[in-house]
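All protein chains but one are shown in place.
All chains are identified by letter, namely A and B, in their written order; residue positions are counted from 1 within each chain.
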Amino acid sequence: MIREVAIVGAGWSGFRSITPDLSYKELMYEAAVQAYEEAGINPRRDVDSFVTVAEDYNEGTSIFDEYVPDQLGALHRPVQTIAGEGIHGLAAAVMQILTGKFDVVVVEAHSKASNILTLPYILAFAFDPVFNRPLAAHPYYVAGMEMQRYLAETGTTHRECACVAAKNRYNALLNPLAGYGAAVSADDVLASEPIAEPLTRLECAGHSDGAIVFVLASGETARALTDAPVWVRGVGWANDTFWMESRPWGEARYARDAGQMAYRTAGIKSPRAEINFAEVDDTFAYKELQHLEALGLCPPGTAGEWTAAGGTALSGEFPVNPSGGALGEGHLLDATGLARVLEVVLQLRGEAGQRQIEDAEVGLAFGWRGVPTTGGAAVILSN
Amino acid sequence: MNGNRVAIVGAGMTKFVRRAQETAKELAWEAAHLALESCEMTLDDVDAVVIGTAPDAFDAVHMKSEYLSDGCGAWGKPYMRGYVGGGTGVFAPIQGWYHVASGLFDTVLVVCEEKMSSCQPHPQGAFLTIFDHTTERPLWPNLLWIFALEMNAYMSRYGLDKRDIATVAVKNKRNAADHPAALLGDPNITVEDILNTEVMAWPVQRGDVSPITDGAVALVMCANHVARRVTDKPVWIEGVGWSIDTAYWANRDLSYPTYVEEAARMAYEMAGITEPRKQIHIAEPYDPFDYKELHHLEGLMLFDKGKAPEAAAAGVTQRDGDLPVCPSGGLLGVGNPIAAAGLMKVAEIFWQLRGEADARQVPGNPKRGLAQAWGDLMQVGTVVVMGV
Partner (left out) sequence: MREYVYDSVYLRRKDFEEGNVLFETWDPNACYAWDTGVAIGRYLQGLKAGKLIGRSCPECRRVMIPPRLFCEQCFCATDRWVDLQDTGTVVTFSLCYVTWDMIRLEEPQLPAVIEIDGASPGMGIMHMLGEVDPQAIKIGMRVQAVWKPAEERIGAITDIAYFKPTSASSVEPLE
């Protein structure tokens, strides 16, 4: 990348399964104040552009970008909403800084999932209106079908997927931000109620409310603002086809392409050797395995056995989702990817408390837009 | 501008119609492939795709960009959607600009699409949900209210004459008669015709309002070194600007669009424009209502506050006037498929600056133009300055 970009401030609010005491504006304000304080900036003066990430139907309001500026200090400033994954928003901020025209850019995303009373119907509303929506089944069937195919194509076992859920929910017990921490075994996971077979309930992430704000800055400015900048080394994002009828069901090609772009922009030739740990979307337990393989962090078809053997545990050779992932923290809708980024930032700054990984130097975060999409984004950070 | 210079090298669009048979995906595809055809490029040449599309409630698909992705050429490519309400159509090329100027991509396809007719019983109804869910929606507001409230504030503040404002609708619908994609082009319409239409939300009459429309527009944007290979008439992005005002819109002075001025200042600074009235040769401000064209012209600092209507009535903004405004026919004449409407304006400046606007061509070899869009609760301004 032609210019250096770093994260110089991070703030958050939540994450909890309900936040009845605060409106979304108040959640955002809380997270923003923390991020700006850390970065030592005044948004009314020091920020060149604001990027928020939101989808109308997750908010229950059309043209949601109307409602973001005030609580972020973005009044009369350039504000854009990216309707995408949280990490897409981060990528947009990175691009603006790379143009040389913007020095400090703020990124925000939040979730008020608890306020959506009919969330499965909202997800169903994302389906192709002519070919798929009329089937009117709970949207998680798409994940169930994909998991079925993934297991068949790779030889991964259901138990290995259950190990992901057990690992992540256990990691979450060490994370003050996580609301779904639990000491469950792979057997417990396998025994939980079927949702969309082969998926069981404990393999599906619950939802959480929360808000996350990052402050990004160009190299020079970053060094002036903080002693601990977290550098953005590479960024990548990609879509695969939306057609259910012709998408690859076993392989997450969007993750492969997003990862490859991130590695290319970061100048990384051997991801597994040059990266120490990763926060990778685990909305459904099998997704963590599927994404790890697509991102080239392990050979195809081996993520399952690697996980079962403890290779991706907190104490393993390559910790994956030390935060507990979405399974442990709860899914934060559009902000989920930024929750992955947040953990990478905390780890690289040595602020991950009991979850701290020794010698964490380079981390990868990957977000997926969820059922029924084939879109994802990756970012590689280092300290 | 330092760094990577970025140019628009191709454009394509669909006809704007009240209700298209084509699906949203198909509309996006038609515009996208025509844009590529226009500069003899293929999808293999495209490094990334930007989609601009406004409320999901119209097309009736949540996470609409995902559904549209195939039609936009985004298969296997980096794909991103920016969304700033009605401002989206001019924001999309800004997004395309920063994709290329960042150095990460050389060629970007920018697509804007809207299929408002999907929303039943009337697309107008979807606008109910733009209002604050707790403090405003229980009053069952109509989108027309907010425009009428603003129009009233503007007219009262400056003592404006409705006849002067109506000349904008006449100009644009007449201009649109020369636009091949236009829905409401009418070479014979008069001010009396506009003033005789029924009152919708006083002072807004039916003739003042742009129509609900389906349509799509696409542009191809390239870095300097690619643009020069692809065409001998690249249209350069010289300045971009965007700004948003407070969501508490009832706390604001509605008689002046501060958000447009903020966006314009940002774009003018980048483009090195110090005397906009002299240095901008054509303007395509957003005209969802006739008075908005005037309101925005003042925000763009092309006319003094309260003075745009008399200039319009005097013919200054006609195609052969001193400052042609909306030579395309604008939203009032061509149609208003929200995001696509804004990009249509950018495409118009593109064609005008290349001398390819056919019967709409403004005389005098214009070298620099701007397009502006507006969005949200009278809140967002997006501006792009282009030049050859």
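Of note:
Simple rule for what comes next: contacts are C-beta pairs under 8 Å (C-beta built on N, C-alpha and C of every residue); 3 or more make two chains touch, one makes a residue touch a chain.
Given the structure is predicted, the values throughout are model-derived calculations rather than measurements.
When the missing chain is restored to the complex, the residue among B:L43, B:A177 or B:M200 that touches it is B:M200.
Across the entire complex, the residue among B:E192, B:D304, B:D320 or B:E356 in touch with the chain not shown is B:E356.
The chain omitted from view is touched by exactly one of B:R18, B:R163 or B:K367, namely B:R18. Residues of chain B that touch the chain left out of view are 11-22, 27, 30-31, 34-35, 37-38, 60, 120-122, 124-125, 127-128, 133-136, 138-145, 148-150, 152-153, 156, 180-181, 198-204, 214-215, 246, 248, 250-254, 347, 351, 356-358.
Looking at chain A, the residues touching the absent chain are 19-26, 29, 42-44, 57, 60, 69-71, 73, 75, 112, 114-118, 121-122, 125, 129-130, 133-134.
Throughout what follows, only the chains that are shown with their structure count from here on.
Look at where the CA atoms of chain A average out and do the same for chain B: the two points lie 33 Å apart.
Remark: chain B residues 2-4, 23, 54-57, 60-67, 69-70, 74-85, 91, 95, 97-99, 101-104, 118, 126-127, 129-130, 132-133, 241-248, 258-259, 262-263, 266, 270, 375-377, 379-380 touch chain A in the complex. By the touch criterion stated above, chain A contacts chain B in their complex at residues 1-2, 55-57, 60-63, 65-70, 74-84, 88, 91-92, 94-96, 98-101, 122-123, 125-130, 236-243, 253, 257-258, 261, 265, 369, 372-375.
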